[in-house]
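Rest of the complex left out; these chains stay put.
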Amino acid sequence: MTATLERAPIRHRSRFWWAPYLGIAAIVVYCLSPFYWMLVSSLRRTNDIFDSSPVPAPLSLDSYEAAFAANNGFVRALGNSFLVAGVTTVLVLIIGTLTAYALARLDFRFKNLVLAIIITTSMFPGISLLVPLLELFSGIGWINTYQAMIVPSMSFALPLAVWNLTAFFRQMPIELEEAAQIDGCTPAQAFRKVILPLAAPGVFTTAIITFIAAWNEFIIALSVVNKKDLKTAPVITSQFTGTTQFDAPFGTQMAAGVIVTIPLVILVLLFQRRIVAGLTAGGVK
Amino acid sequence: GSSDSGGGGGASTAPTALEGVGPITLVTGKDTSGNLQNQVDGWNTEHPDQKVTVIELPEDADAQRQQMVQNAQTKSDAYTVLNLDVVWTAEFAANQWVAQLPETEFPLDKLLPATVETGKYFKKLYAVPTTSDGGLLYYRKDLLDAAGAKPPTTWAEMNAACDKVIAANPGLSCYAGQFEKYEGLTVNFSEAVNSAGGDVVGDDGKPNVNTEKAKAGLDFLVDGVKSGKIAAKARTFKEEEGRRAFQAGELIFHRQWPYQYAKANAADGSSTVAGKFAVAPLPGLDGPGSSTLGGHNYAISSFAKNKKTALDFIKYMVDEKQQRANLEKTSLAPTWASLYDEPALVEKFPYLTELKKSIEKAKKRPAVVKYQEVSSAIQEAAYSAMSGQATSADALAALQTKLESLTKG
Amino acid sequence: MATLVDAPPRPESPAPPKMTHRNAGVNRLAAMLVSPTLLVLGLVVAYPIISALRLAFYQRNDGIDPETGVLQTGDKFVGIDNFTDMFTGATADRFLNALWNTTTFTVVAVTLEVVLGVLMALVMHKAFKGRALVRASILVPWAVPTAIAGLLWRWIFQADGVANDLLPGEAVLWTTDGIQAWFAVIIADTWKTAPFIGLLVLAGLQVISNEVYEAAKLDGASPWKTFWAITLPLVRPTLLVAVLFRILDTLRMFDLPYTLIGPGKNATDTVTILAFEEAVKFGKYGPASAYAVFLFLYVATVAFAFVKLLGADVIGARTGRKSR
Amino acid sequence: MAQVSYDSASRVYAGSPPVRAVDQLDLSVEDGEFLVLVGPSGSGKSTALRMLAGLEDVDEGTIRIGDRDVTHVPPKGRDIAMVFQSYALYPHMTVAQNMGFALKLQGLSKSVISEKVGEAAKLLDLEKYLDRKPKALSGGQRQRVAMGRAIVRDPAVFLMDEPLSNLDAKLRVETRANIAALQRRLGTTTIYVTHDQVEAMTMGHRVAVLKDGLLQQCDTPRALYDRPANAFVAGFIGSPAMNLHAGTVAGDAVRLGGLDIALPRDTVAAIRAEQLNTVTVGVRPESLTVVPSGTSDAFGVVVDLVEELGADALVHGHVAGENGDRLVIRVDGRTPPSLGQEVTVSVRDPEELHLFHPETGERLV
């Protein structure tokens, strides 16, 4: 038998080898088709925006030009968004990791209470927090500052980050951490040098989620900042208008939607490399 | 700078003197034309020490209002001049979020009286109108001409015209307005009631919708839906959806704001009805109906600094020069009465004549503190009647009760 | 720990005092690690929550000065009136309806999202060429800002939008009040957030050791059976966290029905929309806070029940060295 | 280099009933001593090591290293190196990084680290694999890496938990010798868990036997083999295991397999003192010899199974007659008896009999 030659095909081609790929295709289509519509709408001319042909003809970058029109300050807003979301993500990961470590590995009093408190803060309808928060920020002079956007974003992202990281750290083989401690690590070092790299899928997932959440945060950013220089992309997007009061600049908004989504996609592409399997393989029996 | 001491009106009701000179902010929904910045720049070069900074809020009116309310609640001095929708005046005035303004400081007599009314609360001026708006009936002149019909002045005429046109052009629908459940529905309902000779809230501030006339008004809408004269999908229309339908040639009559005029006439192919329509005053039950007033007023936040500058800036903005420039640039309806009669402008904006009529005859929406709740109640009543969930009589009776409790005082 | 009863007392053993000492050390370390998180949460969330709690027992004075039309200022304490009004007052129907919507949205949407999300995770987990792109595209819906997603879906669902173009038959008026609006919200929400669950579950999948799968293969498990008996139980910790947070979020759902369908529609009003309208539109902060507080309690109850029923290992009583 | 002692140290896992994995352990290991810890699977060996390493709470009692009470000292502060039974390799590091990790933490320079790692790798035949990650290694290679990680350091105490269990015989003999030599050279106190009889007998200065968390005996290998403290140790130490049977006391002799064996005087005295009728008699497989049939003081054994080990063979059989006790005899590997055959067996020397209390299992004298 010439198994060598036929190996690969035989091994992988069962009768329904294509079924998983069909599934993948279906899911990708499901996820992308509304986005595609967004893209298509953003590429239509303002005047045939109501068209419903699947491919815009003629293609037009009007909407993008409008979005990037100098007076919109959209580029600057993108920068602000990056700053706010980036700082939020880094800080959330740092302090969330510390907390998650304590929750996953230490046995201390009130642990469940702490977990409960953390998640409790995710139970209050966010819009009800807005006015008191504004009062608070006015009181401490935070209006028109980056931290006024960063700190609330952090507090919205933290509960999930902590819970998720806790679940991950708890799944890491404890022997590895023990081995590191024997090797002379403090618990903190053991955690940082051994557990954290192995929990990369969880950490990067948390990073992606936090970043996206912070990137898309709207109502706080809108309320605590009124200087154009500090506004984030979603806020600027909400201010896009057409030529009159009632004229919803749908194309421009969709263009903006595409533009603010693209960096996230790139980010996901970058981060997802770290979401890999088998990091702990070969570690313990 | 100006050396006028801001003269407050009545002693007890004008608690704050409008004082202080220096940089201020103008808070507004995003400028649609780019002209605002020009106007502000103009002011800024004249008054370098009293710079005006524009703070743009979201395009969505509810979001604008939310920001302004929040700002008032936190008593922040970040906002100085507020660009308020006409219907917000009462709420902002009653809450003392905006300062009372000295009437004598403004050329109110040069403005359209109806618009000035929208800036008043309990007979005192809190806001100065800078732009106005009124509803118009857009109609397909070509089709009506072909069917030999005249622009209608009553609903009956309109229906009759429709029947004729549709007989020749099956598939068209007769009429649409803004019937989605939002502020536009309040406007359309109010217009219907007013055009039937009724009142939503009387001049005495008492609600008055449980009347035959109001019912006749509501029935115009309800029957329209039932008979199909108003297409089912029109119940999802806001301004833009309606405009699209009209431009696509699906509608014979359309109640719409003036902004549609230019768009529907665009010759770039986006509109199939360019040059085929005209505008008329809204029709009514027994004769021409009346529109509801739209538009924006400038007011001064009570918590702001440099109110004197703010006052001067508003004066600058309502001035004829600025209004003319604004009209030319943005085609927004001015409040400066004489502009409507300038031939040059009328030629450029052919609807001005009809619009002026419309605004002059227009009624303002209820000037009540709890306007938002009133409006919600109206929308609820109109929406449920139009969707057939309630009879118009029941809906109006319920609305009356609701409004009474809301305006109790 | 040192409390085992059947151990004979050993007076010479210095253990008990030291144990407390050691615990004190652990407690202190834990306090240090946990406090930054609690601080941030405290700063941003605790104060507002407390002030909202307080407001729930107040109502605004709303008499108008008949001369000037100026509103009276200040709040009055009304006890639990705001809460009783919720259930018996003029808006009780609307509230109960909103509560029903909130609940049904949560049950249905979260269920769908879990199913889809897990499927997505499995797809993203599979190794094949171009996986990175598939991963990225699956996450696209979740990356689209909610406000824009609302607009987008409104666009799709409008009377002559694509949804109706694609569907056969009469055009459906998705955004008018009625069951179709409810479905529209479910569809949009599922689309938007299933990737979130997918991403979290994906990460959970990565830490399952391959050997366990090999063992299952040899034990004769079909892929389907492997999924149920091996994969699912092993991703459970992460899946539960994902679902828990989705439940919390969906119970507080606001943006999507608000932008997609609009407020005031019976089929899609949620409790948060009511709270928002009361507060932001009508300026009635007392009742609004009462809604918020009620919702808060409701969410807490659901979350508690969820954790109790399913999530013993989510909060994991046993940790650290005790179990190796 | 340090002395190590457990003072009534216990580890109790919560549960119902609680598992007393290590129960009131009293054990002290001299400075520089090589102590081998043996015991059945689940007897608490790993737990005892982990307690000493600081990885497991000490629920009762104390543990000392040198003069220090380390009961509550974190692992880092104990200066201990450990080979984990489950390897516990760092999956994200290469073999070299795994081995050098502790050194890096000590702040040694790169060149010193790579030198030390190189030495250890050479010792363990791992040079070819230094750049691989653990998952690309075979079981035995992983175990050697785990071993190497402990060896490169120069700790006060070595703890090794079955460090050679996955190695082949040859490598094992070599590594065993290497470790013993290393330990002797460095003089590092070592506690070594194994289940390999040869390792237990050859490597340590003393051997401690655990059972169900309880220490049974701790003595030199020879003493353990020659004078097991109780029937359990007797049966546990030595492979194949000692034959243990109930024997009837008949005057100054004990009756075993139909054979009366005279007992030494002090043994008899002990039996008398306890007023026993039966005793547990232990005899090692090599204490039995196959003799020509007809020899006196011998009994017949029917051969059930012969295991040939090469050098010698193990004869599994039962005493001829009904319900005869089963026993194992070690015979020369070149001339094993055949299956079913009846061979005549005698006890080499009555001194080589071990007598235990039938109930408590304690050694009699």
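In order of appearance the chains are A, B, C and D, and numbering begins at 1 in each one.
Keep in mind that, in the parts below, contacts are C-beta pairs under 8 Å (C-beta built on N, C-alpha and C of every residue); 3 or more make two chains touch, one makes a residue touch a chain.
Bear in mind that the values here come from a model prediction, so they are computed numbers and not experimental data.
Engineer: With only one chain per type on show, what's the overall stoichiometry?
Structural biologist: A x1, B x1, C x1, D x2
As a working rule, only the chains that are shown with their structure count from here on.
Engineer: Quick check: more C-beta contact pairs at A-C or at A-B?
Structural biologist: A-C
Engineer: Taking each chain's centre as the mean of its CA atoms, which one is farthest from the centre of subunit D?
Structural biologist: So the chain farthest away from subunit D turns out to be B.
Engineer: In angstrom, rounded to a whole number, how far apart do the mean CA points of subunit A and subunit C lie?
Structural biologist: 16
Engineer: Please compute the C-alpha centroid of subunit C, do the same for subunit D, then give the distance between them in whole Å.
Structural biologist: The computed centroid separation for subunit C versus subunit D comes out at 56 Å.
Engineer: By the touch rule stated above, which residues of subunit D touch at least two different other chains?
Structural biologist: 50, 55
Engineer: Where does subunit B touch two or more other chains at once, residue-wise?
Structural biologist: none
Engineer: Over in the complex, which subunit C residues touch subunit A? Could you list them?
Structural biologist: 23, 26-27, 29-31, 33-34, 36-38, 40-41, 43-49, 51-52, 116, 119-120, 123, 125-126, 128, 132-149, 151-153, 155-156, 160-162, 165, 191, 195-196, 199-200, 202-211, 237-238, 240-242, 244-245, 248-249, 252, 254, 271-272, 275-276, 279-280, 285, 288-289, 291-292, 295-296, 299-300, 303, 314-317, 319-324
Engineer: Write out the stretch or stretches of subunit D touching subunit A in their complex.
Structural biologist: 50, 53-55, 74-76, 80-82, 84-92, 101-102, 105-106, 133-137, 142, 149, 153
Engineer: For subunit B, which residues are in contact with subunit A within the complex?
Structural biologist: Residues in contact with subunit A: 25, 27, 29-34, 37, 55-60, 63, 67, 70, 73-76, 78-79, 238-240, 243-244, 248, 257, 259, 263, 266, 268-270, 330-332.
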